[in-house]
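Of the protein chains in this complex, one is absent; all others appear in place.
When the chains are written out, they are named A, B and C in that same order, and each has its own residue count from 1.
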Amino acid sequence: MDLNILIGGEAGQGLKTVESLLTKTFSRYGYYLFSSKDYMSRIRGGHNFMQVRISDEKIDGPDPGIDLLLALNEETVEIHRDDVNEDGIIISSSGEEEDDIVKIDAASMAEEINPKAVNTVFVGTALKVLGLPITEAEKVLEEHFADKKSVIEDNKKLLKKGYEAGKQLFNLKDLGTKKDRMVIDGNSAVGLGAALAGVSFYAAYPMSPSTGILNYLAGKQEELGIVVEQAEDEIAAINMVLGGSYSGMRSMTGTSGGGLALMAEGVGLAGITETPVVIADVQRPGPATGLPTRTGQGDLLFAVNISQDEFPLMVLAPKDQEDAVYQTFRAFDIAEKYQIPVIILSNQFLADASKTIDRINLDDLKIERYFVDEDQVEEEYKRYKYTADGISPRAYPGQLKGQIVLTDSDEHDELGHIVEDGEKRNMMVKKRAKKLQKLKDNDLCEPDYYGSDKPEYIFVGWGSTAGPIAEARKMLSDEFKVAQLAFGDVWPLPEKTIREKAENGAELIFVESNASSQFARLVRSETGIKADYSIVKYDGRPFSGREIYRRFKEEVK
Amino acid sequence: MDLNILIGGEAGQGLKTVESLLTKTFSRYGYYLFSSKDYMSRIRGGHNFMQVRISDEKIDGPDPGIDLLLALNEETVEIHRDDVNEDGIIISSSGEEEDDIVKIDAASMAEEINPKAVNTVFVGTALKVLGLPITEAEKVLEEHFADKKSVIEDNKKLLKKGYEAGKQLFNLKDLGTKKDRMVIDGNSAVGLGAALAGVSFYAAYPMSPSTGILNYLAGKQEELGIVVEQAEDEIAAINMVLGGSYSGMRSMTGTSGGGLALMAEGVGLAGITETPVVIADVQRPGPATGLPTRTGQGDLLFAVNISQDEFPLMVLAPKDQEDAVYQTFRAFDIAEKYQIPVIILSNQFLADASKTIDRINLDDLKIERYFVDEDQVEEEYKRYKYTADGISPRAYPGQLKGQIVLTDSDEHDELGHIVEDGEKRNMMVKKRAKKLQKLKDNDLCEPDYYGSDKPEYIFVGWGSTAGPIAEARKMLSDEFKVAQLAFGDVWPLPEKTIREKAENGAELIFVESNASSQFARLVRSETGIKADYSIVKYDGRPFSGREIYRRFKEEVK
Amino acid sequence: MAELKNFEADRETAWCPGCGNFPLRTALSEALTEMDLNPEQITMFTGIGQAAKMPHYIKVNGFNGLHGRSLPPAVGMKLANPEMTVIVESGDGCSYGEGGNHILHNIRRNLDIIHLVHDNQIYGLTKGQASPTTGYDIKTDVQTHGINAEPFNPVRFAVGMKASFVARSFVGDREHLKEMIKAARQHRGYALIDIFQPCVSFNKVNTYQWYKERVYKLKDHDPSDYEAAVRLADEFGDKIPIGIIYKEEKPTFRDRIPFLGDRALVNRKVEVQDMEYLLDEFK
Partner (left out) sequence: MAELKNFEADRETAWCPGCGNFPLRTALSEALTEMDLNPEQITMFTGIGQAAKMPHYIKVNGFNGLHGRSLPPAVGMKLANPEMTVIVESGDGCSYGEGGNHILHNIRRNLDIIHLVHDNQIYGLTKGQASPTTGYDIKTDVQTHGINAEPFNPVRFAVGMKASFVARSFVGDREHLKEMIKAARQHRGYALIDIFQPCVSFNKVNTYQWYKERVYKLKDHDPSDYEAAVRLADEFGDKIPIGIIYKEEKPTFRDRIPFLGDRALVNRKVEVQDMEYLLDEFK
């Protein structure tokens, strides 16, 4: 069982509420969800839509076909009608009632009761059409409008009216609530991961599609007792959090590509001062302003090579919403263990899509801060002491009695003082480089491998394409021996698995949301392994499994 | 004949004047020069030195051995004594007169005449020691102090006193003035190239070691009738020059790595708006503040991958001071022909070193502006018209009667208006990518190839290492069959020559001033060709031919 | 003859119905028409935001650049072409937040430009976070307990900087706004107009009504009186003055470049072969 619902309308028409009510309801009836958003860069008008996919099994990504089209305006029918599957249904307020169109006069129903709640009618009709009861939806309504009690009754009435106006055309069952699941979007997942990791300071400048992280954490400031500060610009944001980290707090910032560009010098500062910091880059197409509300994976090489000269840094790309929670938690650990900046490469697709995931298991999560013990410090504390693994004892100002902590953007000696001589420079560059080597040796995650043991084709992807590639792989597995390598850690590059797999003669197909297949270029640069094919996409829309399937057929086989 | 002079002393002691007087004098006696600087990041005190190498043949780089040490203070003798060649000579004011020390009491000579002109004594003594007459030096003094006529006589007297106090130990000849030569440093060379290309607007924020370009052009503003503006920060600088270029002027900015980081978003803006711009990045070691007055080549991959997402850009690295003039001129041509940003990767070694070069041949230099002809414009002017080669007709506001020029940082249609749909996005990304392809096909310079036809070893370098590598190659050519590939254009990468050469089985030795051998990584990423060895250096000091020779012996053979 | 319709861009806007950006556009188009200007004589530099989309909705030369960077590119235009009427236009977030350093230093440069700030006291395009001008009484998804910093008073700031022309206006008074725009163009030098522009979607406090109840038109104020201007600039409560708060004639950016005169650098003719003399210095 796999069903796709598309909810379309203008910005400002309240699509989000419809989506939220429906997905919560589905979820409580025990369905797995995947709900993604296609937004224009505007506040009102235009055409936006959300795709809600539900199933009784785990779902990995969106699907372009439509089983049920909820058209909040006429344009939605015009634009999406062709994508409605053969036995698909349209719920619409306009046009004629046809075989595949359930017409409801939502506006007049709402007029008497509450015109602002017109959308709730659609929710009711949709539930009826799908064959689900209305009871859970009523509870969801109550929770959703808990702040505005006055409108709950109106909404309940309209829900019922919509329900009654529909007719049952599908046959969904109540599968029973599952307590061990969560539905979460990628931005909240990063925020949640940070909260669990004990972030005490988040400073950022608003930028789509990263603002959700800021919103999530801002909403939690009071209960967690942390501070979220809107900076005057991204340069301030990165420098603020570096100050926070230097002062001993776990600190983080988030932005999108343009903001990351402004932070570049600051990332280098984190590198040379060895100040831990976590930076989320929620990618959108660029360069410059580009397509502000769309998705892409165009920042990979920029992030890996960010800032002048060289320094150890880690770049990782969560594969889905669940991974985003754990990887963000891990990012803080790695940042502090190695005293380096860690960039989390998310993107609009991951950030704005909600997915049903297994409930996060907190037992697996341990926080370690890696500060130096007072009794291990010699007479004069050396912030940049040369050590075998390159990791120096870290302390924050005020931590060690009678000691000061000095950190410097210039090349420096063990105490943190400016130096100019070549020997000391060499020692410090080597000290920093050792950290990256240790990270490579000890803490890198090799990509997940799925599919055939002796594949003819291996799809290689990184970050949030993992789900859509998995779908395509499954679709192709009847005809071909296919496998998948899903990278999460991308820099430093985990080389072992891909080397092994490449040796066995399978053809490598890189699937990426950028124009030049950047990950393929990175893999080649580090390992010499060459992509046999690249399936790339840069129109700002996410891959679906179906599209990868089709493009494989067109471009590869 | 090849002779090395090291002039050492504190910052603020006037080393530059000594160097300037000596090099001008040598030059007029027909010698080739190479003079490089080793500066600390301070205004007074510390230890700075300059190395002046003279020869009757062209010189490619510095040499660490010292034939004549001009020690303006005692510390200089201590620091450099060990590097003085076997029959080398020291001129010093302190210590005992020894076989290899010519002691002059410069201070007391100057005291009666003009204590501020004490350094001129050293110039006089040096000329005597070398065996050169004093007459040209007197003329040089007159020109040097043309603004301060009052001191000319004092200086002349001290020059003479110094001369008389010395004794002839070398045997240099007057080779006769050569009119077809120039002595120029790399920053002035970039400035000169820009001036010749018709730059009308240069905006920058001061940053070592790029400030020399700013100074050169500022000094010419009035006579050229151009404007040089100090921006409030580097973000302003890049955006100012983009506004200038949009308005129809050839415009340029210059900075070092930290400033380039701040410009990253603006470089992307140039990319998507297709606004030509030339940006000089005079590299120094980083990250962050690093070693502000030293040299390096650590910004390569950062420059190539600058800014979020992808767009066509060119990165080129002048090989020496002469090349810097021509390449800067060419950078403007390519920027306007392809409507792209062009980054010139210089570095402190190139920027601050002066070299004798052939007089620039202006006959070879042609300026073309590539603006659209009024009569080729259709009814409604389309700034981003789709064309076969991706290059759209460029006009500036006010150029075309009754037409407006619209340019946009968002993804846009042919008119420059914001678009959000995927198809138009794809068209524009492809249009921009075509330009890079055309540039690759038509305007890229393959690297220079020197040395053995059937080499065992090929040294591969880029930018300003060309000279030192050439020296090493010559030194090694008695023992081995060695060759050299000297890249100037580095992005897009010219692949033809290196592919050919790599096929013939020679071992490739990459020589670079950065820690991870970035150019080798770039070459591998684009061609699959792997470095057999990398000789890297990141202590902030330039390579000398001797050092490459030695490291070849240690690390390769 | 200039005609209003010349400035009409044949495009649907992405603005919300009822947004203060519409009357602002109308006033601007009318002012440009009444000043007898044609689209090609005007260049508009904007940043990113809802306000910054203006060059797509009014027909003039347009450089829609980066968020926060509306001012710097205008410097280039004023050198290339001093005859061009240059309008820098953007939101309060773009102009005073991300772009703060540029307004600080371009007030000092005193370019001959008009700077129109759509001050809706909110970040519109990114859905309602506080801007520098957001008041104490607003809570947002980020500023969950209100703002952590004192609201920025752009007029007091600009007067403190002795910007050469500082005005405030309100889209609810179209004639006043037109008058200000015309005065700004007439003024030689940098002219800032901070324009109250209600955002009907995200700012539920500073509404049309809110402004209407507070703004009053200046009468008998001498804008060259610095101390009076300082006092007026500080009025931001129950009563808020609109009009020209401060004005001072002083050298413009171009005036300070002595050799520039009235030359348009875009017309500069360059002959490489005439520059032999540049080589001689390196002999």
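By definition in this document, contacts are C-beta pairs under 8 Å (C-beta built on N, C-alpha and C of every residue); 3 or more make two chains touch, one makes a residue touch a chain.
On a predicted model such as this, the values are computed, not experimentally measured, just so you know.
Chemist: Looking at the whole complex, which visible chains does the left-out chain touch?
Modeler: A, B, C
Chemist: Any idea which of A:Leu406, A:Met475 or A:Val556 touches the chain not displayed?
Modeler: A:Leu406
Chemist: Of A:Gly61, A:Gly88, A:Gly244 or A:Gly290, which sits in contact with the chain we cannot see?
Modeler: Result: among the candidates, A:Gly244 touches the missing chain.
Chemist: Can you work out which residue in C:Phe45, C:Phe152, C:Phe196 or C:Phe282 touches the chain that's missing from view?
Modeler: Hidden-chain contact among the options goes to C:Phe152.
Chemist: Check the options B:Ala288, B:Ala520 or B:Ile548 and report the residue that touches the missing chain.
Modeler: B:Ala288
Chemist: With respect to the chain omitted from the figure, which of A:Lys116, A:Lys139 or A:His417 is a touching residue?
Modeler: A:His417
Chemist: Spell out the interface residues on chain B facing the chain that's missing from view.
Modeler: Residues of chain B in contact with the hidden chain: 12, 40-46, 205-208, 211, 214-215, 218-219, 221-222, 228-230, 232-233, 258, 288-289.
Chemist: When the complex is taken as a whole, what residues of chain C touch the one chain not shown?
Modeler: Its contact residues with the unshown chain are 97-101, 104-105, 108-110, 132, 145-152, 156-157, 159-162, 226-227, 230-231, 233-234, 250, 253, 256-259.
Chemist: If the missing chain were put back, which residues of chain A would it touch?
Modeler: Output for chain A: 27, 179, 181-184, 188, 192, 195-198, 200-201, 203, 220-222, 225-227, 229, 231-233, 235-237, 239-249, 251, 265-266, 269, 273, 359-360, 362-363, 365-367, 396-398, 400-410, 416-418.
Definition applied: only the chains that are shown with their structure count from here on.
Chemist: Looking only at C-beta pairs in contact, point me to the busier pair out of A-C and B-C.
Modeler: The comparison resolves to B-C.
Chemist: Please compute the C-alpha centroid of chain A, do the same for chain B, then give the distance between them in whole Å.
Modeler: 43
Chemist: Please work out the Cα centroid separation of chain A and chain C, and write it as a whole number of Å.
Modeler: 37
Chemist: Counting only Cα atoms for the centres, state how far chain B is from chain C in Å.
Modeler: Result: the chain centres lie 40 Å from each other.
Chemist: Residues of chain B that contact two or more other chains, please.
Modeler: Within chain B, residues 235, 265, 269, 273, 408-410, 418 contact more than one other chain.
Chemist: On chain C, where are the residues touching two or more other chains?
Modeler: Where chain C meets two or more other chains at a single residue, that happens at 14, 48, 65-66.
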